[in-house]
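Up next is chain A:
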Amino acid sequence: MANISWKDYEKRVPDDHFFYVRSCIRQTFFPGAETALLNILRNELGKDVFEDSRHTTCTGIGYHSDIIPLETIMTMVARQLSLMTEAGYRNLLVSCVTSFGIYLEMLDMWKHFPEKLEQTRDALRKTTGREFELPQSVVHASDVVFHFRNEILKRSSVRLMNCKSGEPLKVVEHVGCHYAKIFPHEGFGGAEFPSVLSGLVESWGGTVVDYPERRHCCGFGFRHYLIQENRGYSVSNAKVKFESMAPFQPDFIVANCPGCAMFLDKWQYTLAEMTGKTFSAHGHGIPVLTHEELAGLMLGMDPWKLGLQMHQVQVESLLDKLGILYAPIEKYRLAGVDIKPPARPSVLMV
Partner candidate 1 sequence: MINFGYTASESRHIDMDERLHPAIEKMLHREPSLKECIACGRCAAVCTAGYFTGMQFYRLNLMAHRGLINEMKQAARACMLCGKCQMTCPKGVNIRHGVLLMSQITDVLDV
Partner candidate 2 sequence: MYHPFVLPFVVGFSVMGVVLVARYIYWLRGMSPGNRQRVLWGFFSRSTLLAVKEILQESLLHLKIFRVNPLLGFMHASLAFGWFMLIVGGKLETWYYTGNFFNPPYYAIFFRYFEPLTEGFWMNGVLLFYMELSLLIVLSGLSIAVVKRIRKKVVGMNNTTRHNPANRIALFFLWMVFPLRLMAESATVAVHGGGSFLTTVTSSLFLSHDWAVWLELPLWWAYSTGLGLFFLALPFSRYLHIPTEMVMLLLKKWGVQPEPGFNPEKGVQAFEVHSCPGCGVCLDVCPAMGAGINSFQSAYFVRQVRAGHNYETIADMCLNCGACKEACPVGISLESLRLDARSHLHRKANFDHRYLHGTMTLWRDTTEVVLYTGCMGRINPKTTQAVKSLLHEAGVKFIHLDEHESICCGRPMALAGAAEQAKMLIQRNRELIHGQNGQLLVTTCPICYRYFSSEYDLNIPVLHHSQFLWQLIETQKLNRHKGNLRYAYHDPCELGRGANCYDEPRNLLYTVGELVALSSERNKALCCGNNIGSLTLAEEQKQKITANTLTVLSENSPDYIVTACPMCKNTLSRQSTLPVRDLAEVMLECKEVNVAGSRTRKKQASVNVTP
């Protein structure tokens, strides 16, 4: 193919018929985001997104903590694919960036070491009696949202602009490392210039902040934060990133991996407690959204239904900027029942 620079590399994304596999962290910490994505794809865009309740974890947390042998992971992935084959789908839609990396890694290993593929088929047959076929394409949730960004824009009255001043919002986009850094061809714009989120932001009216530590790791990484002794390393990484983006005073951060979103959000509280400093001018911190939550807001979904009140950094200031209406008293009412709001942090203004 003509040699084009990575900046303009476009990845092929199928238009329909996805077999969806969930993310452990996303459904645990951001259940609203998960259902929002499915809601958007199925109801708003009318896509066929099939989900088999029997599918399991992709073993990501264990794999990245070195406690699961490779063969086990291969068999688990094979089992997922067998569910997909059974449901008759060929396009795998992955919700979490880490599992996206794992599925691609396994497929890549099978490509280079066919005997491994045979062993996995044999192992799966012995343990579950199942057969599986390799998927035609593997895409991440943010690929799909990026792919249908114009359709979503058509259906949306919201623009990533300050509703009063009309200024485009300054957005920091953070792409999960396993999205394109392992297999550059699997991400829009390759490893160096991933455009899956910046494309979203720019097409929805925002401007992307190009700050010095833009490509720096957010500090999530299972290996970093699982054991308390390592967490210092994890929070220090996030600190480097925040200190580098702070001068640009971004309006919010959008991330496509549940881990990055969660930690960029949670570490702001920890850092505030540790250093007494917040990274936003007014002391509320920089709100962090995942791409599904952003898409949900664009499509007018209720912020509290999206579960944005569960974020560490409150999002009201962002909602005001976007001009999205929300009922403050509903913030902590779940199905009509008042739940006790979380304790107020000492430094981070809520």
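Everything below uses one rule, namely that a residue touches a chain if its C-beta (ideal position, glycine included) is under 8 Å from a C-beta of that chain, and two chains touch if they have at least 3 such contacts; residues count from 1.
How these were chosen: all candidates are chains of the complex that A comes from, given by their letters.
The model shown is predicted, which means the values in this text are computed figures rather than measured ones.
A.B. asks: Looking at chain A, find the partner in this complex that touches it; the options are 1 or 2.
C.D. replies: 1
A.B. asks: Could you list, by residue number, the parts of chain A that touch candidate 1 in their complex?
C.D. replies: Checking each residue of chain A against candidate 1 gives 228-233, 235-236, 239-240, 243, 270-271, 273-276, 346.
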